[in-house]
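With one protein chain removed, the remaining protein chains of the complex are shown where they sit.
Moving on, here comes subunit A:
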Amino acid sequence: MEINWFTVIAQIVNFLILVYLLKRFLYKPVLEAIDAREKKIAEQLEDAAMKKAEAKKDKDLFRQKNEAFDKERVAKMNEAIAQVNSEKERLFEEVRKESTALRSKFEASLKQQELDIKDSLKRKTKNAVFQIASKTLADLANADLEEQVVHVFLGKIEKLDETEKSKFKDALIDSATPITIKSVFELSATSKQNLGAMIGKITGKQNNFQYVLEPELVSGIEIGTASYQLSWNIESYLNSLNNNSITKEKENAIN
């Protein structure tokens, strides 16, 4: 156990060389690698933190947008529902109105139809009644009745008011043609005489008469010139009666 000084020196030198070699090949590269990695990790962590923050920002923004979108969607939805409801109401109202109009129209048409039917029925009945009446009167009419007719007619002429009477008189006087007397049956001589006397009394002159048979009159008499006509017969009665009934019906229909 002794110290070999040459070995000591050699070992010191060896040790120093080893220090250099290990520094060169071990510590320096390893420490550099570690530092580089730590730097890299730090950078990555920083980057990750930044990205995380960014992601959080994006997430918040997205959530905000999403919420806004949801709100808007709900609002739009409600609006749309309200619109649809109002439109539905409007359409329903329209349809209701239309249906009411159609119904009233239909009712009116029904009523009209009913009225028309009634009307035509009335007319038919009336015609039938008139035909029956005129047939009955025609059946009843004869020369004696004519006498009565002439008598009544003469009474009527007498009862004419002044204006009518003067009109009648003027027509008779002015007439150049003979005065036409229409009757259903041939008038008796008395009747002709009575008529002539009456007319002569009115005109105050001798007149020419032309007697014409007119079965259409049913029963009655008609005195006429070219410009004036005075008559009393069953036909005119029936006509006026008919006209009266039509006017009444029209009035009823209007009311």
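Note that in this section a residue touches a chain if its C-beta (ideal position, glycine included) is under 8 Å from a C-beta of that chain, and two chains touch if they have at least 3 such contacts; residues count from 1.
Assume contacts and distances are computed from a predicted model.
Note on the omitted subunit: UniProt lists it as "ATP synthase subunit a", one of the names in "Ring-1,2-phenylacetyl-CoA epoxidase subunit PaaC", "Polysulfide reductase, NrfD", "ATP synthase subunit a" or "Type 1 periplasmic binding fold superfamily protein".
Here one chain is not drawn; of A:19, A:84 or A:173, the residue touching it is A:19. Residue-wise, the contact with the chain that is not shown comes from A:10, picked out of A:10, A:68 or A:110. Where subunit A meets the missing chain, the touching residues are 1-12, 14-23, 25-27, 29-34, 36-37, 40-41, 44.
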